[in-house]
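Each remark here refers to the structure printed beneath this line.
Excluded from the complex is one protein chain; the other protein chains are retained at their positions.
Each chain carries a letter (A and B) given by its place in the written order, and its residues are counted from 1.
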Amino acid sequence: MKLETYKFRSRMRALTDGAVTAMAILATVLVVAPLVAIFGYLVFKGASSLNLAFFTHVPKPPGETGGGMANAILGSGILLAVASSIGVPIGIGGGIYLAEFGRGTKLANAVRFTADVLNGVPSIVMGLAIYSLVVVPQKHFSAFSGGVALGIMMIPTVCRTTEEMLLMVPHAVREAALGLGVPNWRSVLSITVKTASPGIITGCMLAFARVAGETAPLIFTALGNQYWSSSLNQPIAALPLQIYVYAISPYDDWHRLAWAGALVLIVLIVLAVSLVRYVTSRGVLKGAS
Amino acid sequence: MPEIHISQPQLEQKSAIHGGHPPAGPDASEISAVRKFLLSRGNSAVVDRGFYWLMVLCALSIFGIVALIAWRLVVSSELAWSKFGLSFFYRAFTDPDTHQFIFWDPVNGHFSAIPFVFGTLLSSFLALLMAVPLAVGLAIFLTEMCPRALRGPLAFLTELLAAIPSVIFGLWAVFVLVPLMRGHVNPLLIKVLGWTGLFSDDNPTGLGFLTAGVILAIMILPIISSLTREVMTAVPQSQREAVLALGATRWEMIRMGVLRNARIGIVGGIMLGLGRALGETMAVTMVIGNTPEIHRSLLSNGSSMAAVIANEFTEAVDDVHVSALIEIALALFVVTIIVNALARLLVWAVTRGAPSQAR
Partner (left out) sequence: MGVGIEVINLNAWYGTNHTLQDINLHIPANHATALIGPSGCGKSTFVRCLNRMHETNPIAKVTGTVRIGDLDIYNDAKPVEIRRRVGMVFQRPNPFPTMSIYDNVASGLKLNGYTNRRVLDEIVERSLINSALWDEVKDDLKKKSGASLSGGQQQRLCIARALAVDPEVLLMDEPASALDPISTAKIEDLIFQLKSQYTIVIVTHNMQQAARVAEKTGFFLNGRMVEFDSTHKIFTNPSDKRTEDYITGRFG
């Protein structure tokens, strides 16, 4: 090869390298920009719209100014309580099966795979299925059906993180419990699950944060409500649902409330995610070798 | 014979530890107390069996949920299925007066899923087109170039992006992205690329396929990038060093040492992002325009499978209408299951079943 060609080639290679580096940095900037824009807007718009009435008042009729989302906050709380009481125990149970009983079996692989696939089923489809399963037989929309929809959506996340966390518990700890003649159920619950509990709680929080912002499955189940309601048998308001309705409404004051609601929701979610990150970075298994 | 002495020099140490007293033996009455108690505990075989089956039940419930969803969707869409059959997904009607296509007109009993399938595919395709290069670029930056101090915060930021609820993306899109598209991006595209016919200026709202594609791109970015990052970190360091040792530049190292090894996993990550984009509802509903039409222009209003369900379901009174919407949901369900299953298989093939953090 001629020296000139070689020099040219190596200059081209260096140029390509530089270009790719620049593009990677550009990509990163382009990813960070919308994130900053979204958060900036949320904080800017939300904080200026947030006041005490937001937390204490129910919505005003269309066109009137003032009012708040107190009923939606309560509603979200109730929906999430119902969802957690369904999703957390079943998810943890499934995770225990995968990590403690089913290791390496075909059934466990199938369960794991199905859980991952279920995780990808669109939430609106989940909502329709629950509509047809719960709302139609009951003949009315209800907080209960909304809670069921969200609870089912929690199961795969809780199940898979529980499994991952249990697998981190050293085998020696299980042997120690068995060697003491502790019954298996007791050893799983009081030793293995307890050792992994910070990680399991983390997984539950992640699932919780995820469904806290879900809107689509609530449209045909919880429906929404302009008034106070805490009955599981009645339609109920939820924060994300209210944000949606207000965002697409033509009233400026409702837009203001939508921003305030979005800020409250995102603060809750960011808190949950940061807590999760803090716990996992500290080591999931406190003290375990 | 080797010199192994069977002496017990430790005997003397004993007194040092226990202050001269022999170790306290368990006294007779307490032996029986503890022993009697433990002997009385039984073997808890029944409880153990019960516990085992309870956990199996929890695990099986995941199959149950998928089956239940499928069953309910099939049963509830039976009416539409029996009326239209497969033609639901390809037929079109013509307006007798204007001779234009009509796909979806519930009032007059016209039902065809074409515009929704089109809208879903188009917006997801646009989203992938924008998100994939950015996500891979971000992943390359984070794994191969980023200073260590920046890596944590940046990863955390993308993680946050994944945690933002879709309704908040929708809210932001309605009030920030749509005006931006309307005022600046769309006019520019029309001026520069108008000749392609893909960008025509008959929609002044700023809504439409492209806007939906942009917001979807932002939403699926973290999924693709975190999975890409995961498979790229799974590439052994020795692969990188081997390529570097041949005198490769950093880009050549990334291309040959990393991307080539991780490509199957990256495709898996892209499919996972696709699965999310196909089923995404709220943000798309808020910006796509919600008109059941097909246009060549990316700037026109349209609708998607998820959007039409969200928009029309609570107002649908006609049984056929309800049933047709559920059939769309069923189609969405089947497609997302297939896409997600393929994605998982690809990712698993690369990370060897190592648990993934992607949601």
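Annotations for the structure displayed:
Everything below uses one rule, namely that a contact is a pair of C-beta atoms (placed from the backbone, for glycine too) under 8 Å apart; a residue touches a chain by one contact, two chains touch by 3 or more.
Since this is a predicted model, take the numbers as computed values, not measurements.
Of the chains on view, those touched by the hidden chain across the whole complex are A, B. Here the missing chain is touched by one residue of B:33, B:150, B:193 or B:338, and it is B:33.
Touching the missing chain, out of A:177, A:232, A:248 or A:270, is residue A:177.
If you put the missing chain back, the residues of chain B touching it would be 1-2, 4-8, 10-11, 13-14, 17-18, 22-26, 30-31, 33-35, 37-39, 41, 43-45. Within the complete assembly, residues 170, 172-173, 175-184, 186-187, 190-191, 194-195, 197, 285-289 of chain A touch the chain that is not shown.
What we mean here is this: only the chains that are shown with their structure count from here on.
Chain centres here are Cα averages; for chain A and chain B they lie 12 Å apart.
Listing the residues of chain A that touch chain B in their complex gives 13-14, 16-17, 20-21, 23-28, 30-32, 34-35, 37-38, 41-42, 45, 89-94, 96-98, 100-102, 107-108, 110-111, 113-126, 128-129, 131-133, 152, 155-157, 159-160, 163-164, 167, 181, 183-186, 188, 206, 209-210, 212-216, 219-220, 223, 240, 243-244, 247-248, 255, 258-259, 262, 265-266, 269-270, 272-273, 277. For chain B in complex with chain A, the residues that touch the partner chain are 38, 43-44, 47-48, 50-52, 54-63, 65-66, 68-69, 72-73, 75-76, 133-138, 140-142, 145, 154, 156-161, 163-172, 174-176, 218, 221, 225, 249-252, 254, 272, 275-276, 278-282, 286, 306, 309-310, 313-314, 325-326, 329, 332-333, 336-337, 339-341, 343-344, 355, 359.
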